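One structure, pasted below without further comment.
Complex shown without one protein chain; remaining protein chains in place.
Chain lettering (A, B and C) follows the sequence in which the chains are written, and residue indices restart at 1 in each chain.
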Amino acid sequence: MLRRLLAEALGTALLLAVVIGSGVMGQRLAGGNVAVALLANTLATIAGLYVLIELFGPVSGAHFNPAVSLVLCARGALPRAALVPYVAAQLLGAAAGAWNAHAMYGLDVLQWSHHVRAGAGQWLAEGVATFGLVLVVLRAPTARVAAMVAAWIGAAYWFTSSTSFANPAAVFGRMLSDTFAGIAPASAPAFVVAELAGAAAAVLAHRLLGPRLPAGARVAPSHSTLDAHG
Amino acid sequence: MLRRLLAEALGTALLLAVVIGSGVMGQRLAGGNVAVALLANTLATIAGLYVLIELFGPVSGAHFNPAVSLVLCARGALPRAALVPYVAAQLLGAAAGAWNAHAMYGLDVLQWSHHVRAGAGQWLAEGVATFGLVLVVLRAPTARVAAMVAAWIGAAYWFTSSTSFANPAAVFGRMLSDTFAGIAPASAPAFVVAELAGAAAAVLAHRLLGPRLPAGARVAPSHSTLDAHG
Amino acid sequence: MLRRLLAEALGTALLLAVVIGSGVMGQRLAGGNVAVALLANTLATIAGLYVLIELFGPVSGAHFNPAVSLVLCARGALPRAALVPYVAAQLLGAAAGAWNAHAMYGLDVLQWSHHVRAGAGQWLAEGVATFGLVLVVLRAPTARVAAMVAAWIGAAYWFTSSTSFANPAAVFGRMLSDTFAGIAPASAPAFVVAELAGAAAAVLAHRLLGPRLPAGARVAPSHSTLDAHG
Partner (left out) sequence: MLRRLLAEALGTALLLAVVIGSGVMGQRLAGGNVAVALLANTLATIAGLYVLIELFGPVSGAHFNPAVSLVLCARGALPRAALVPYVAAQLLGAAAGAWNAHAMYGLDVLQWSHHVRAGAGQWLAEGVATFGLVLVVLRAPTARVAAMVAAWIGAAYWFTSSTSFANPAAVFGRMLSDTFAGIAPASAPAFVVAELAGAAAAVLAHRLLGPRLPAGARVAPSHSTLDAHG
């Protein structure tokens, strides 16, 4: 269990360091072109998230995200007794990751973000982003979950109006950073509520779509009979 | 069957939300550099499309595209009775996805695009883009179809003069959005005709190229005998 | 054999359409920032090349490149009688692809490039780029050759001073295009000579490095004994 908590804390710390650090670098170098800064932020997040899930998945499941842990606990895939320690490790890791990013860039380690992010559109966006993320976690084959989670978050950085936090631990870590990726503490609760609502919607959609099929057990209808007609 | 239609509708909705939403974000942040906006649009589309095909493929085949459903129906890989419901679910999903994107960005939900896209060059481009897409659908090994479709569309965003819609449902959803990714309704019919022509050409090319070979059954000649000569 | 030639011609045509078309689009949209144009050109080439090799590899080996066909013929992996038809199909395809790109963008179909590319540095660059490409073709496991070739060419677009043609058929097709990706006919012969020299060096390096090992037959020493020491 200690190993699993270490994996959650270390993974979440490195994830937040990636997200916040690449935001700082992107903004510093992009000469005012915010799209270029966000492209860099996206590239780093996709690549880092992929590696961290592959690295820590076999130890702890690589949740790095209280919404994911909560859903998996509700479905019996994470023991009830593990939920609070998992979330604590994630929040601790998120703070450590933010502070690590600040230390790397010579910024004050302790900060609060002043970046207000609010409005119905952004809350909807957080819901949609978390909906997709949790659906991926619930349905992706194990061998592809790292690539699929990373790709989803990468897409959601750009298609959602909130740039897709989709993770209450990420919200917490970003609250502690007055940089490109930050979020003002006053904006945080609504983001977390929206994320949990999106996660709940994903659980419902997962049920409606039916059980996940094991890889190879069922070929998509579009490809099963083609050779016979080739 | 309801599950399959839900998967087609939900997948197409998320696809259009990705395409239109990332277009809005790209244009807002790119400071007038259209190439940067299109790079962001491309990145989000590749990543989102990959995830959505992996996610919904095992349920419905993840067509998200009437041209694909039509081809597969003509080849016997989709039951005739399923064609109209599939296309209806795709069109419904496309509209919902466009409206979702507008809601996320605080835009008027109901819009018509004024973006005229026309000319022989763009129609040819739609034909080429759809030709490649359908050829991939007909010939890709199941395990790689998601990555290959996403990569093809990503390339086609840049090499075709139309930025590659390649999908009548995408044309329909984009008609409903007066944003970066939109297309004026008057421009839509010719795009759809060009896409269907490209799909038909792909069916022909598939026949000329011969049956798709199962993975591993035949090693490419360039690699089969090298070790013996190492 | 006709199927193989069709695959070589069609694949090379689509490859050149991707390379030239995305160069036109990149240059049109990038507002004078050549790096942004080349990034778009690179992204499209990587994605397109990956798809085309996966798509046509099982039919013809997906050479799309006379230097590759020549090397494989010299090693006995392509029948001698197939070499000239393969190269002819590739050159024909390259021309068709260039013309297709022009037609999509409403340019004059028939053009000659005026883009002079010359100098010892660029010739060395072509040699290095082709060296790496041919080494990948000779040594990559079949299941990864598409991804590895695409990644190599993507890297070489940026690290070589010639932006990496690495393919006499690509040189030929680009000669026919007075656009971003073009090369003046007078510059072409030296590029082809440099490419063939790089290919020969790769054959030599392949011999010095020893036979390619089948996947799984030998684990890299860095990873074989770690678990025992975990």
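Just a few scattered comments:
Just so we're on the same page, a residue touches a chain if its C-beta (ideal position, glycine included) is under 8 Å from a C-beta of that chain, and two chains touch if they have at least 3 such contacts.
Computed from a predicted structure; not experimentally measured.
Within the full complex, the chain left out of the display is in contact with A, C. The omitted chain makes contact with just one of the residues C:1, C:81 or C:209: C:209.
Check C:27, C:100, C:113 or C:160 against the missing chain and you find that the one touching it is C:160. Only one of C:5, C:18, C:39 or C:183 touches the absent chain when the whole complex is considered: C:39. By the touch criterion stated above, the residues of chain C touching the omitted chain are 32-36, 38-39, 42, 46, 119-122, 124-125, 128, 132, 135-136, 139-140, 144, 147-148, 151-152, 154-155, 157-163, 205, 208-210, 212-213, 218-227, 229-230. In the full complex, chain A touches the hidden chain at residues 3, 6-7, 10, 14, 17-22, 24-26, 29-31, 33, 36-37, 39-41, 43-45, 47-48, 50-51, 54-63, 68, 72, 75-78, 100-101, 103-106, 137-138, 140, 142, 145, 206-207, 210-212, 214.
One rule holds for everything that comes next: only the chains that are shown with their structure count from here on.
Shown here, the protein chains touch in a chain-like sequence that does not close on itself. Geometrically, the chain at the heart of the complex, using CA-atom means, is B. Most remote from chain C, judged by the distance between CA-atom centroids, is A.
After Cα superposition, the angle needed to carry chain B onto chain C is 90 degrees, rounded to a multiple of 5.
Once the centre of each chain is set as its mean CA position, chain A and chain C turn out to be 37 Å apart. One simple way to say how far apart two chains are is to compare their mean CA positions; for chain A and chain B this gives 26 Å. Residue numbers of chain C whose C-beta contacts span two or more other chains: none are found.
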